[in-house]
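For this depiction, one protein chain was excluded, whereas all remaining protein chains were kept in their positions.
The chains carry the letters A and B, assigned in the order they are written, with residues numbered from 1 in each.
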Amino acid sequence: MSSRYAVLPCNGLDKSVGCIAREIALGLVDRSESDLICPVLFRVSDARYSKMAAEKPLLVIDGCSTRCASKLAAEKGLKVAKKITVTEEVKNRNVKVGKSLKLGDSELELAGSVVEELLKEEKKEESAAGHEFSTITYDYEIYKKDKFIFRVPRTGFYFNENDCWVVVEGNRARVGVADYVQQSLSDIMFFTPPAIGAEIEQFGELGSIESGKAVFEVISPVSGVVTAVNENLISAPELINENPYEKGWIAELELTDFESDKEFLLDFEGYFKVLKRKVDEFHV
Amino acid sequence: MSDEVKIGVVSCSGEDCLGGTISRLATRKMLDEIRPDETVTICLPLFLAGGAEERGFAEAYPTLAVDGCDKLCAKRATEKYSGKVSDAFDVSSLIGKEAAESKPLSTRYLTEEHQEMVNKVAKEIRIRFENILSDYYKNAAQRIKESGNASNCGCGCTCGK
Partner (left out) sequence: MSSMSKKVKVIPCSGMGKVHGLVAREAALKVVSELCPADAETVCLAYIVTGDDEAKEKIEGAPCLTLDGCPKMCAAKNVELAGGIVKKGYRVVDIFKGHRGVKPGNATALTEEGWLLVDELADKVKENVLELGKEG
């Protein structure tokens, strides 16, 4: 599968590094399912690109330290998933680029190698992607306490009273922890995954996550065999804090007997009541 | 949402001067010791960077801005992103401009004198905090009284008799 970014280059026309930024953007769009945002049009009218920028992770490509594309993204209130600055790439790769606005071999090679690296990084993320759960919809109900926001997905998710969730598609399940857990733990720094192939009983331990405050054992809502773990969490466990229901998923299992397991699980309404009670009783 | 009243105390980050350090420590004292159940501290960097939780809280609840110097970053930021503060003050009015503008201090080197400053500022925060709470309850009582008067006579009219 190929990369899927919304790409916002600076498109700087008066420097070679701006032209290289454009070249990188075009290369990425050509070789993947990424889409291009025209910075000039975006500045004056964001309607055309707002949906794209919301649906795909945003890659900003600046030519130089003026960082026009980064500034534009900030002005429009966009969350930047990844950033490239061509002058930094030149320095880090120890290459020489000319001043001409027409790109020569050296500049094209640089652009090409940046695109290659971006495509490789995306492949690495996708290898941690496990099964494609195409039917999950993320529609959240919110409960607020003081300045803390607790989200609970309204449909498709089941929960146990240990604040762990599961989504099921056919015979496959994906498991993670609820917002209450990541708020309570604060910055999660360590992830101990379960072993691939491990047989897990319902309410058995499915790995653990740890912050400076506490260690939390992930209690599996379902019984099954572990088929995948979210490897991204090993180097970036903070993904659980960022979004525990989407990129912060923990593990996937092949189910043993979901119909029986389901009897002991809560749907959205049941869990939301449990959540409210916990939040009101305990200061997070 | 919970019915308890909470007040957001927005302190400056205070990297440039002692006033900032004192402001920060006094605010933490409110949270840790003085009014732990009613205080919510707003992280100013996160607030400025667009933190939805910090800004959302400051929009919905009363806020008290505590600044370390006359640049009033905490007050201005709260008013810009979440509406009018309920109260605000600059610690230099309590510890003196010269002290407030002196070099920032590491908590490793806090002296008795610095601790006195923290206590003084914390006391001021507490007084203003309690005034905000008191006003909040008065207004709430007034609202209840007004809504109660509208249907006293039982006929569904608003004559209030």
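FYI, a contact is a pair of C-beta atoms (placed from the backbone, for glycine too) under 8 Å apart; a residue touches a chain by one contact, two chains touch by 3 or more.
Because the structure is predicted, anything quoted here is derived from the model rather than measured.
Q: Of the residues listed, B:7, B:58 or B:73, which one is in contact with the missing chain?
A: Selected residue, touching the omitted chain: B:73.
Q: In the full complex, which of A:35, A:109, A:161 or A:210 touches the chain missing from this view?
A: With A:35, A:109, A:161 or A:210 as choices, the missing chain is touched by A:210.
Q: Using the touch definition from the top, which of B:44, B:64, B:95 or B:121 touches the missing chain?
A: B:44
Q: Of the residues in chain A, which ones touch the absent chain?
A: 65-67, 70-71, 74, 186-187, 189-190, 210, 212, 238, 241-242
Q: Just the residue numbers, please: which parts of chain B touch the chain that's not shown?
A: Answer for chain B: residues 11-16, 20, 24-25, 27-29, 32, 41-46, 48-49, 51, 71, 73-74, 76-77, 103-104, 106-108 touch the chain left out.
Rule of thumb we're sticking to: only the chains that are shown with their structure count from here on.
Q: Counting only Cα atoms for the centres, state how far chain A is from chain B in Å.
A: It comes to 35 Å between the two C-alpha centres.
Q: Give every residue of chain A touching chain B within the complex, in rising order.
A: 77, 143-149, 280, 283
Q: Which residues of chain B touch chain A once you look at their complex with the stated criterion?
A: Going by the criterion above, the answer is residues 1-2, 6, 8, 37, 40, 42, 50, 52-54, 56-57.
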